[in-house]
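In this view, the complex is presented without one of its protein chains, the others remaining in place.
The chains carry the letters A, B and C, assigned in the order they are written, with residues numbered from 1 in each.
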Amino acid sequence: MISKIKTKPDLSVDFAGIKLKNPVLTASGTFGYGEEYADFVDLNTLGGVIVKGISLRPITGNPPPRIWETPSGMLNAIGLENPGVDVFLTEKLPYLRKFDTAVIVNIFGYSFEDYVAVAERLDGVPGVSGLEVNISCPNVKAGGIVFGTDLKAAFELLSAIRKATKLPVIAKLSPNVTDITEFAKAARDAGCDGLSLINTLLGMSIDVRCRKPRLANWTGGLSGPAIRPVAVRMVWQTAKAVPLPIIGMGGIVTAEDALEFILAGASAVAVGTANFINPRATVDVLEGLETFMTEQGVGAIGDLVGKVSAG
Amino acid sequence: MISKIKTKPDLSVDFAGIKLKNPVLTASGTFGYGEEYADFVDLNTLGGVIVKGISLRPITGNPPPRIWETPSGMLNAIGLENPGVDVFLTEKLPYLRKFDTAVIVNIFGYSFEDYVAVAERLDGVPGVSGLEVNISCPNVKAGGIVFGTDLKAAFELLSAIRKATKLPVIAKLSPNVTDITEFAKAARDAGCDGLSLINTLLGMSIDVRCRKPRLANWTGGLSGPAIRPVAVRMVWQTAKAVPLPIIGMGGIVTAEDALEFILAGASAVAVGTANFINPRATVDVLEGLETFMTEQGVGAIGDLVGKVSAG
Amino acid sequence: MPLTKLHKATILVHTPVGKEYYRIVLRAPEAAAAALPGQFVMLRVSETMDPLLARPFGVSSIISKSSLELYYRIAGRGTALLSSLEPGQRLSMHGPFGKGFPVPPKGSAPVLVAGGSGFPPLLFFSHRFGARAHLFLGARNKECLPPPAVIKKFKDDLEKVHIATEDGSRGTRGVVTDLLAAYLSGLDGKVPAAIYACGPRPMLAAVSGLAAERSVPCYVSMEERMACGLGACMGCSVGVKTGGYKRVCKEGPVFEAGEIEWGCRESNESKGSEEFLTLKTP
Partner (left out) sequence: MPLTKLHKATILVHTPVGKEYYRIVLRAPEAAAAALPGQFVMLRVSETMDPLLARPFGVSSIISKSSLELYYRIAGRGTALLSSLEPGQRLSMHGPFGKGFPVPPKGSAPVLVAGGSGFPPLLFFSHRFGARAHLFLGARNKECLPPPAVIKKFKDDLEKVHIATEDGSRGTRGVVTDLLAAYLSGLDGKVPAAIYACGPRPMLAAVSGLAAERSVPCYVSMEERMACGLGACMGCSVGVKTGGYKRVCKEGPVFEAGEIEWGCRESNESKGSEEFLTLKTP
């Protein structure tokens, strides 16, 4: 029905000024700092790596148990364990710079000042392509303000970060809100260049025999295929409401899943939990996208973005 | 370790004045009007039946396709198809009244007036034990006001329904909100007797080859085991915040799942999507609860409500 | 209470038959005793939560007092998973459900029409009521026709089997409804007692049109996605001419063709995933 094309499809994406050779990224916190997957993935093949969340100072994270499996999903309450921005710059970034792939640094803080300080620290650092600002981690209680669920706080924080750096700023939004498009608009108003969605849904599980929560932190973030329908819906709503480019994520395991996000309006996608169950998930998604485009005669990946219609 | 008791455990629950012989109910829209399951379940064994949502006038519902399977879950956009309250009273209720089980009528409307009218119509009807007010269906767009995600609208609607009936009023809350406890408080302030949570999460899925939404309605409600961690978390948060009794639901398939909700703070539970994959799910949950209580030496089901602790 | 519609069905026979078709025989005595032509069962292909829902399959034959037969085509991940199961394994099954085909008048010569993978319920029907019936089988090409063993069974049970393929690779070249139209026209005003059809929606719509023109009673077996299979979820609705919807699982799957609002459901949707879109492993 659809004529096949002979030329290799064009998978490149200009995402908010970041040149990606293809739309397949890694979701923060699920791919370490790239090196962990070196036995499985040639990082040169990826559009980019979004690294595990980085804060100003090292964070030891939550006590175990930190994870629990749920139907087609998992809960995590890692507590944003990370070595801090200095160690990241001296020990993690040099490894990543060896590859021809975009490096997007996911950042967070426990206070307004922390966030801004880490953004400043990364400004102008060679090898860093952009910042993804995590205003949505459900496992961080400290600081008082929940940036991800308070519009005004989100706007002010993102505005300050915008001023603190010349790098493209991508706001990573929380799905645990009534209307995610309002947060997308706040990010746009704050001058952000792009959006990432979704972060994890807040969840909980209980060991009924011991009558204890399964996670030491009681609640955790739900990720994986279970949440995909919610994520696709939010990307679709947001893409219609706000003109910023979107990195879509939440339960992507296959190219088909990635295409749902792209058709819903995402310009790029991030593979998260799937890396755990298939360490080559990113590459498989990428190859599937290419095959799909060839089969369907799609010349450029951009031609698919937001193209869902009643038919 | 735990000594076994000889006597049969007491499963009865007084839920907001409704006497339930046990805490196992059926979630609205997943068990028809009871009769559909007559080949599989002796309705006398159930704590109660919450019937498919009833409106003032018959509703034809959404065009097909109305359902789509997702990882460990399903999307539905039935559009609240139902025969209307009159047909319910003449053709559906008489069947249910033959059984020794509580009948809770789930109601909804497309306007404030519709809701109140159907509540009035059911007031004092013999055989009706209580009303569950669905202020949270994600598939109903008409009416303009989204009662489930607007605090003031929810409060006013529930207050009016409270005045319109002497029956126990149970508010069924939407999970698609930033803070479900605020809606629980609004329900309490409006004089509601109990809470039901959660309704479905708003989701979407796309047929990537046809570039069309999988549901004719584009979006639908996500239910099933996939959403259970979110539901358990919301029940736990709400139980801590508001003293009203809770019917917990969202992905319950087994007695273990039901116990998660009870330990999180639910006084009763409703089995929904599980009825589709195991038409005897309600009975299996009930029997599992009894066995669990016997094994763990729990005399009364109430002794488990909200008993999750750090241990 | 006696549970006659809830089964733990043991796979007795499970064999590939032709391209992407499988035949499965399940031990489930109560279901075998109760099933009528046109009815279906809901089969869970896994005990885990993914895939979650049971899949509907029309009963194609009662093999013995205690077992029934299904034919299925690999359409997506559920059927792909099913095809990997071995004899001896047990599956949760509910049913039989739905309204079957009306029994044709004794001694009458009904006309059957099966398109694509729509043959299983008509196989059951043929065996029971087919002695004088003509069957029209249509497919895109000969590979998409029912497997040879099935065509043989049809030939054994029926008076005549007519075949059409769109590419002419077997039988008449063209769509099955043209063949049917020609046959009906050739009857010289004699009309068959009734037409019984199962297949893709566009074919059913066309058959329905032919039957209406000639005032032949026509029964169509419809498909729609299902969750419960027993009338509770309202998920399997088809639009009807009188307005509103009817449930394929309860009021159907067999409907009088004149009842159906043919225009209201687009049937093009893609099924399960092709190889390159699914979870890969080395």
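Simple rule for what comes next: contacts are C-beta pairs under 8 Å (C-beta built on N, C-alpha and C of every residue); 3 or more make two chains touch, one makes a residue touch a chain.
All figures in this text were calculated on a predicted structure; none of them were measured in a lab.
Q: Out of B:N44, B:T90, B:T291 or B:S309, which is the one that touches the chain we can't see?
A: Residue touching the absent chain, from the options given: B:T291.
Q: Who touches the missing chain here, C:T10, C:S46, C:S66 or C:S169?
A: With C:T10, C:S46, C:S66 or C:S169 as choices, the missing chain is touched by C:S46.
Q: Looking beyond the chains shown, say which of A:T101, A:N278 or A:Q296 touches the absent one.
A: Per the contact definition at the top, the residue touching the missing chain is A:N278.
Q: Please identify, in ascending order, the residues of chain C that touch the omitted chain?
A: Missing-chain contacts on chain C: residues 3, 6-8, 46-51, 81, 86, 92, 279, 281-282.
Q: In the complete complex, the non-displayed chain touches which residues of chain B?
A: 71-72, 225, 253-256, 259, 278, 280, 284, 287-288, 291-292, 311
Q: Applying the definition given at the start, please give the residues of chain A touching the unseen chain.
A: 29-32, 36-37, 39-40, 42, 52, 60-61, 63-74, 76, 78, 81, 207-210, 212, 214, 224-226, 253, 273, 275-280
Everything below uses one rule, namely that only the chains that are shown with their structure count from here on.
Q: Of the chains present, which has its C-alpha mean closest to the combined C-alpha mean?
A: B
Q: Round to the nearest whole Å and give the separation of the Cα centres of chain A and chain C.
A: From the centre of chain A to the centre of chain C is 45 Å.
Q: Going by the touch rule set out above, which residues of chain A reach two or more other chains?
A: Within chain A, the residues that touch at least two other chains are 71-72, 225, 256, 259, 292, 311.
Q: Would you pick out the residues of chain C that each touch at least 2 other chains?
A: As it turns out, chain C has residues touching two or more other chains at 49-50, 268, 277.
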